[in-house]
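Presented below is the structure to which this report refers.
Left out: one protein chain. Kept in place: all the others.
All chains are identified by letter, namely A, B and C, in their written order; residue positions are counted from 1 within each chain.
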Amino acid sequence: MASFQHLLDRLFLKKQAVQRTTPDTDERRLVAQKHSCPSCHEPLEVGELEANLFCCPKCQHHYRITAAERIKTLVDPESFVEFGEEIDSVNPIGFPGYEGKLSEARNSSGPGDSVTNGIALIDGRKVILSIMNFKFMGGSMGSVAGEKLTRALLTGLEKRLPVVLFTTSGGMRMQEGIFSLMQMAKTSAAIAQLEMAQIPLFIVLTDPTYGGVTASFAMLGDVILAEPGAAIGFAGPRVIESTIRQKLPEGFQKSEFQLAKGFVDAIVPRTELKKTLGFLIDTHSNNLRVR
Amino acid sequence: MASFQHLLDRLFLKKQAVQRTTPDTDERRLVAQKHSCPSCHEPLEVGELEANLFCCPKCQHHYRITAAERIKTLVDPESFVEFGEEIDSVNPIGFPGYEGKLSEARNSSGPGDSVTNGIALIDGRKVILSIMNFKFMGGSMGSVAGEKLTRALLTGLEKRLPVVLFTTSGGMRMQEGIFSLMQMAKTSAAIAQLEMAQIPLFIVLTDPTYGGVTASFAMLGDVILAEPGAAIGFAGPRVIESTIRQKLPEGFQKSEFQLAKGFVDAIVPRTELKKTLGFLIDTHSNNLRVR
Amino acid sequence: METNEIQKKIQELQSLAEKSNVNIDSDIKRLSEKLGEGARMTPADLWKKIQLARHSDRPTTLEIIATITESFMELHGDRYYGDDAAMVGGVGLLEGRPVTFIGHQKGRNMKENIRRNYGWAHPEGYRKALRLAKQAEKFGRPVVTFIDTAGAYPGIASEERGISEAIARNLKEFAMLRTPVLCFIIGEGGSGGAIGIAVGNEVFMLENSFYTVISPEGCASILLRDPSKAPEAASQLKLLPSDLLAFGIVDGIIREPDGGAHIDHVVTAANIKAQILDSLKRLETKTGEQLARERMAKFMSMGRFVEEGGPKSNFFQRLFSITRKS
Partner (left out) sequence: METNEIQKKIQELQSLAEKSNVNIDSDIKRLSEKLGEGARMTPADLWKKIQLARHSDRPTTLEIIATITESFMELHGDRYYGDDAAMVGGVGLLEGRPVTFIGHQKGRNMKENIRRNYGWAHPEGYRKALRLAKQAEKFGRPVVTFIDTAGAYPGIASEERGISEAIARNLKEFAMLRTPVLCFIIGEGGSGGAIGIAVGNEVFMLENSFYTVISPEGCASILLRDPSKAPEAASQLKLLPSDLLAFGIVDGIIREPDGGAHIDHVVTAANIKAQILDSLKRLETKTGEQLARERMAKFMSMGRFVEEGGPKSNFFQRLFSITRKS
């Protein structure tokens, strides 16, 4: 028992540090402040970055973007119609301080929790789109995120439209306790329904995608794409380092690692995403046309 | 091209040595000659060995046995009824010397090629049984073996009876050229038929099982058992050693290795096989009873 | 089974209310929250229950199987990479009926724990579990799983071989199984590693078990910024059987002997067996398709949120009219 407890202690001792860094906002603020890319240190202006879909034109570093920015950079102009925005979080297990955290997140990121759903055109093809937002409580998945993802999936089923999900998440929303864990099974069961009906599901993994999100719907796409350099994993690097007591290898858990390990179909730069998704939709729509 | 050719040369240079050793006959002859077990060197008499199902009572070394001995040691007395014995090999690609090899094998091992089929009772349960015989041209699979295995499988399908296959083989019978390769697809397609009809298939891997047999029906059982210490693999040890130019680790490709690597459900001593197969038949017969 | 009785009362109340078209959701919610014994306990008392759930003498998966079956054969391997000793499974006869058992396996001593990685499974463990579950489905056997893990193993090899993919696939595939699936949380029900084999038609918890999205230690580290505050975190996470029963996440609580399951393995196993037999009697009358559809519906309805402009049930009614068609 002693050693087991010890293992547990080691496991979680350093976890705090990981969860609290948000290089996202830092990175883009740095560009504004220093007029250079924090990744390649070449000169870079905010306008230039935005014009290139928030990717550095020199080193191709992909900056994190919000759900709204994703929509703007991906779908055909004016084509996005949001749905499912009428549901909102409660504090299902009475977790101390959760309401405060929620209203804080709503104030800084707007309503809608960590998932935005809509129907849209991608290069002229109609799809159901569901996009996670890391800014809203680290993209954590609670009841609302799980319900919204499920509704997106089931809307695809109902309308016989391809579904495209963009992931970014630190994991489950622990303030909702067991209810958040159940969202893993919930979203996966919805995907089971799609599978039986042969509706295509495309996943795009973006930086970062971790925990219960990776270990559920994010790994269940018919095709799984990833943006370059995205961190994708189950356990966070610090948790693993403190378990195994050694440094992790260079590039561990990055998109390129996941591609090499066989869990990602292709790494697609943000600038190519529209074209790639269009092609995949075209080549996966035989069943949709037939019925 | 040069290096590729080189790789090929290395690959097959030493293969000859492997294929020509038959420790089987040697081993049992040694017991008769030296009155001891060649594996543990303890005193051992032929009668004692036979009484213990051809396993050493001291070290549990499993001696190779023929199809006839397998039947004798496994099925309920007088219950075995052979079928499919009416087919025989031809020389389909006109391979030089094949007829001679065949008649030599028939003279030393009897007719029936490397597979014996029958219907039998195992501890009171009716099953279709197909048993390979290493003595007949190294248990190699040509058109006759493939056809007999396929007939055993399809008889199980037709009669809705569980099928039990005992494997032992050096691989495909190269004297039949492409026809022997096709037996891999043939037997696997027959298993596909069983799978669709939910007829259980149990495989027992025995020493040695290699090549195209391992890479087809031998790995397609609903449950895969192995006798202790059996050598089971795709490529023979010498082929691998000459490819990678290093010694293979201790125990490589043995039953215990295959269990650890996840390809065998359980290692079952010969003395336990009857009981184990009886239990598996009982627990896999729900579908058979229903219809 | 005191809490079980309370839960039964609540259920009776609920079905009564439904029949008479009275909305008592908020009352039920209040009642359920009161029911949670965690709320009535001090963190220190609650922590004792956590320690019981992790007790080194607690009955393990293989012991429970051995006790309740007439005979059992362990089946090994995932058919891809290896055989994970932290996850076991096989076929057994339970009152003459073939059943597939799957579960996390902790060791009884240090040596066995090292071999079994303290019950932290790797991807090959989850893949073996799925293989055995599909085998059960093929041959018409019910599946019973025993959950007892601090979590899926957070190591390099585990990530390299796709622990996320393995758990995710299980969630989807277990949802679709056309055979009864029963799940028992017998000790620790730790996060993704637990739910990876816990998608069942009915899910039960032993009296001194817990089931949580994150370990109390992890939650304390991250949210309370102090791992030593684990008892407090455990209290906040509402991870006890009574909490989860009240939430409608689990379907029942299995009584343990006074002092905990480790005091009497035989009685504990007998209680589990009684529940399996009771559940199977009910579930075995259903078709495979019905079982799969009910299981999917059960998990798809989980979650608590508020919705403007109408009850969420409409959405699911719409859904089930779709799935019935296909």
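Quick notes on this one:
Note that a contact is a pair of C-beta atoms (placed from the backbone, for glycine too) under 8 Å apart; a residue touches a chain by one contact, two chains touch by 3 or more.
All figures in this text were calculated on a predicted structure; none of them were measured in a lab.
Although one chain is omitted from the display, it touches the following shown chains in the full assembly: A, B, C. Which of B:Pro38, B:Gly139, B:Pro162 or B:Gly212 touches the hidden chain is settled by the complete complex: it is B:Gly212.
The omitted chain makes contact with just one of the residues B:Val31, B:Cys56, B:Ile128 or B:Leu220: B:Leu220. For the options B:Arg28, B:Arg125 or B:Lys186, the residue in contact with the chain missing from this view is B:Lys186. Within the complete assembly, residues 195, 198, 200, 222-223, 259-266, 276, 279-280, 282-287, 290 of chain A touch the chain that is not shown. Touch with the hidden chain on the side of chain C covers residues 79-81, 123, 127, 161-162, 165, 169. In the full complex, chain B touches the omitted chain through residues 1, 3-4, 7-9, 11-13, 15-16, 19, 86-90, 92-96, 142-144, 146-147, 150-151, 154, 157-158, 172, 174-186, 188-193, 195-197, 211-212, 214-220, 233-235, 239-240, 243-244, 248-249, 252-253, 261-263.
Note that in this section only the chains that are shown with their structure count from here on.
In terms of inter-chain touching, the protein chains here are arranged end to end in an open line.
When chain centres are defined as mean Cα coordinates, B lies farthest from chain A. The distance from the centre of chain A to the centre of chain B, with each centre set as the mean of the Cα atoms, comes to 50 Å. Taking each chain's centre as the average of its CA atoms, chain A and chain C sit 27 Å apart.
Not a single residue in chain C touches at least two other chains.
None of the residues of chain A touches two or more other chains.
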